[in-house]
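Shown here: the complex without one of its protein chains, the others still in place.
Up next is chain A:
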Amino acid sequence: MTIDKSNKYDRQLRLWASTGQSNLELSHICLINGTTTGSEILKNLILPGIGNFTIIDDKEITTNDLAGNFFLTNDNIGQLRASALCESLMELNEDSKGHAITDSLDEIDDSVWDRFNVVVVSDYIDPEFLDTLKTKLFKKEIPLFIVNTVGFYGTINLIINEITVIETHTSQLFDLRIDQPWQELSELSDSYQLDSLDDSDHAHVPYVIILMQALRSWSDSHNGPPTTMTEKRQFKKFVQDQSRNFTFETNFNEAVSSVFRAYQKTQVPSMVKSLMNNDKISDKNLNNETPFFWILIRALKSFVELYGNLPLPGTLPDMASDTNNYITLQNLYRDKAAKDKELFIEEVKRVLTIIGRLDGLTALEIELINIFCKNSHSIHVTSGSSQMTSKSLLEQMLSNKSNDYDNEEYNHLAIYFGIMTFNHFIKQNNHVPEESDYDNFIKLFSEVFECHPDLPLSALKTFKEIVCHSSSHYHNISSLMGGIASQEVLKIATSQYVPLDNLYVFDGIRSQSDKYKI
């Protein structure tokens, strides 16, 4: 990376590092409809340097478009929205390349979609076409965001087959193996004779060693580590009692406050265990089409079978200690992590041989393995859905019990169903609903979702709010939803952090929100 780039992107590199940045720079996002919200989404992706963006829009710019869009001016009236916006947005960052497609959606060739890593639909497109597009992209495994804003309300759907994230940045846990030290760690621990140390040295023994010794002597006299609440309490006191002066020995204070790390069993988290049993990596399903992520999971399975644990991440938290004690301990963890990684690579190679890939690992794959070994305890996988609604979601809305925030006045899911009805209304009537359309709006809702029009008060009020404030140009909500949607796109594009799964609803009246899985 050039100095200019590392300066320019400094504040975001601290979130996703150069690996995330290069993923972002290789990404191509497609926006359908050059709306205000859509422009805001693109702005937030172009600034951090997304590689390419394409706007698909066949409409001409009207005064209506100018109302809330910062990237269009009076001079643009009459021009094609896709081209004018593309030009205006490109100005934000020379590292991002923009493209405009001014054909109507149904004229677009199927192969065009293959260019994109992410597709975003902003506001209205024909609900029937949306259905076709959804199915098409789902089949192609291209993530699709559907972002809608009406008045003070906004919703986001993420339609995606499967999300796999290695770097989730979620785990605050350290894998220290206090209960299962490997040989070198055990030997290091044994080399400390706490009783014979002078007071200064005694106050500089890292708490990992203190806990390891305490756990061993406790286990010897109690037939195993502390398990019950009472035993855990006693163990804590046992640790504290070994301090010579608890007020001043910071290391013993830390040992006591981290005492859970001693009796916490080192094991494979259940989430990871279930991944290792996924049918995708069974002998009959594993083949040369299997994505690299799942090859790593298969290799992880063999690794755990052979060595009993996940590869050691090798990170040691800071702890009271002198420099030497700490660095020696840290090197032990790092060496073990490096060894585990080599052993893990052997397993990956074995899996590749099984599926007939004999060309060796690329540098990029090695880098990925590196990251994988550091994060294997906190990897994240969810399978998505191509559906936008379900019977139970509708029932939840009608029963008005979707969450703690809702009451007889407010109903988050009614916002979502209201916005879908809003788009159906446009298709049926060629204009957005107004206050006078309230009764028709309710009727349309019950037709589209095949249910009785007898709605709870909270849903009626929500629908009323939608028809009263039916503008999609209220800039604050466009900007807010654009911000949220772009965060989610960034997570997909960088392959880091856990994205939405899979429906999000924002209520700008109360500034509250909720999410649902369809």
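As a working rule, contacts are C-beta pairs under 8 Å (C-beta built on N, C-alpha and C of every residue); 3 or more make two chains touch, one makes a residue touch a chain; residues count from 1.
Basically, contacts and distances are computed from a predicted model.
Of the names listed as "KLTH0E10318p", "very-long-chain enoyl-CoA reductase", "NEDD8-activating enzyme E1 catalytic subunit" or "Cytoplasmic tRNA 2-thiolation protein 1", the one that matches the UniProt record for the absent chain is "NEDD8-activating enzyme E1 catalytic subunit".
Contact with the chain that does not appear here is found for just one residue of A:K139, A:R233 or A:R510, A:R510. For the chain missing from the display, the contacting residue among A:K97, A:R357 or A:H475 is A:H475, taking the whole complex into account.
When the full complex is taken into account, the listed residue touching the unshown chain is A:N44, out of A:N44, A:N157, A:S243 or A:N400.
Across the interface with the omitted chain, chain A contributes residues 4, 6-15, 40, 43-44, 47-49, 67-70, 73-74, 92-93, 151-152, 168-170, 204, 318-319, 321-323, 326-327, 330, 405, 409, 435, 461, 464-465, 468-471, 473-477, 479-480, 482-484, 486-488, 490-491, 497-501, 504, 506, 508-513, 515.
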